[in-house]
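What you see is the complex with one protein chain gone and the rest in place.
A and B are the chain letters, set down in written order, and residue numbers restart from 1 in every chain.
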Amino acid sequence: MNQQTQLWREITVYLRRYNPERDAKPHWQHYLLPVDYGMTVLDGLHRIRETLDPTIVFRFSCRMSVCGSCAMLINGKPALACNTQISAVATETLALAPLPNFEIIKDLVPDLSSMFRKHTSIQPYIRRADMEEVEKPTGEFLQSPEELTRYLQFAYCIKCGACMAGCPTLATDPEYLGPMPLTQAYRYCTDSRDAGFHDRKKVVGAGHGAYRCHYAGECSNVCPKGVDPARAIQLMKRDLVLDYLKLKRRHTPAVVAGPPTDAKRNPKAPEPPPYTV
Amino acid sequence: MALSKNYPNRLGIMGWLTGGRWGIERYVYTLHRVTGLGILFYFLLHIFVTSTRVLGPEAWGKAMASVSHPIFKFGEFLVFVAFAIHATNGIRLVLLELGWVVGKAEEPVYPYRTSLNVQRPLLVVMMILAAVFILLGGWDFIKVMGVR
Partner (left out) sequence: MRETKYWTWHIVAGAVILFLLGLHMLVMHLYQLLGTWGLNPVGGAAVAWLNVLARSRMTAMVVIYILLLGAALYHGLYGLRTILFELGPGKALQMAVNVVFWIGGIGLFVLGTVAAIAAKML
């Protein structure tokens, strides 16, 4: 490190260890970690791995809270390790555990495949009658800023899994879709380019779908990107009920903007170079 | 593909009750469940007890005598409390789950204001309302105990 780092204090880090080849079940292991000012939990984990115990295992990638790899239970609350300052959550002890409601692969690494399987089941892509246009676009879809705002917040999701870890329904019901898939389902249903509501509602309005949410609000509480899954799920329920009562407004999916018809080429502009691909 | 055996890590029913530093809405969710179960349990017995009025005043008197012990009276007060909490929170949940008080989707700017912030005043109002009803009912229960 080039920077002069100043020691803040030494804290005890309790890490939930689990090695599938050696351990029957997870157990706590503690380390005495010198923490500098400004260290994040991820920095702390790297320091443990480099100086104290090279066998610890954890996921990380971007280290700037855009990839969603490093979500874990930090002092009892699901959070991203890379954007949690140690000094903000601990003064004496820091307890790190893998995200609950997922199986543990090893140490702090959860098995997120169940979450991604549920995500795939809600068809997280634009669905419309002319899928040909989506696959091979001829022009852009016209969408106003207001139409964008209706779903943009929910598009910020980085699929970290913190919301799934906080949800009380997922604590007991493994088949519940969960906040992330439901939010993404709403993100696509309310996207003005999409026409897939009637397909997705078969999954989202089914037994383990949106109705298993009872607004405990933990998903929105722990989301590191402010996606507010709780809001999305309630809006999804609203749409499902309005659709059942046949009160849902009909919406035509966004049209494709054709090429400009009345534009004239500037005669002074030089010709483009020939295609090389 | 997992080559070794993953360890199951679901919180189970304790996940409904605890789990760490939860927000207040999480505890209200648990309270709503508990009060609902309490009311349901009472209600199923209540149907049988009150149906005895069909058999005339003697049967009714016997039924009332069997539930006249103070522990039952206190239990009824608890059901009243449960109803006050469940109903006021239920109003809040209907407003929330039909999308009226979750607020509009907006660009998230840190520090994030989520639907939890939008509905928090409603939660406070509902809890105060519940407390008022509980006090009113408690006063009435005490008065009736004195009459008896």
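By definition in this document, a residue touches a chain if its C-beta (ideal position, glycine included) is under 8 Å from a C-beta of that chain, and two chains touch if they have at least 3 such contacts.
Keep in mind it's a predicted model, so treat the numbers as computed, not measured.
Only one of the listed residues, A:Thr40, A:Ser114, A:Thr169 or A:Thr190, touches the absent chain: A:Thr169. Note on the undisplayed chain: of the listed residues B:Tyr27, B:Phe74, B:Trp100 or B:Trp139, the one touching it is B:Trp139. As for the chain not pictured, it touches chain B at residues 13, 33, 36-37, 39-40, 43-44, 47, 50-51, 53-54, 56-57, 60-61, 64, 76, 80, 83, 87, 90-91, 94, 97-98, 136-137, 139-141, 143-144, 147-148. Considering the complete assembly, chain A touches the hidden chain via residues 169, 172-176, 201, 205-207, 209, 211-212, 237, 240-241, 243-245.
Throughout what follows, only the chains that are shown with their structure count from here on.
Centroids built from CA atoms put chain B at 32 Å from chain A. Residues of chain A that touch chain B in their complex: 18, 20-21, 25-26, 73, 75-77, 98-106, 110-111, 149-154, 156, 166, 168, 170-172, 174, 214-218, 220-221, 223, 225-228, 230-232, 234-235, 237-238, 241.
Against chain A, in their complex, chain B makes its touches with residues 2, 4-16, 19-23, 25-26, 29-30, 32, 93, 96-99, 102-110, 112, 114-116.
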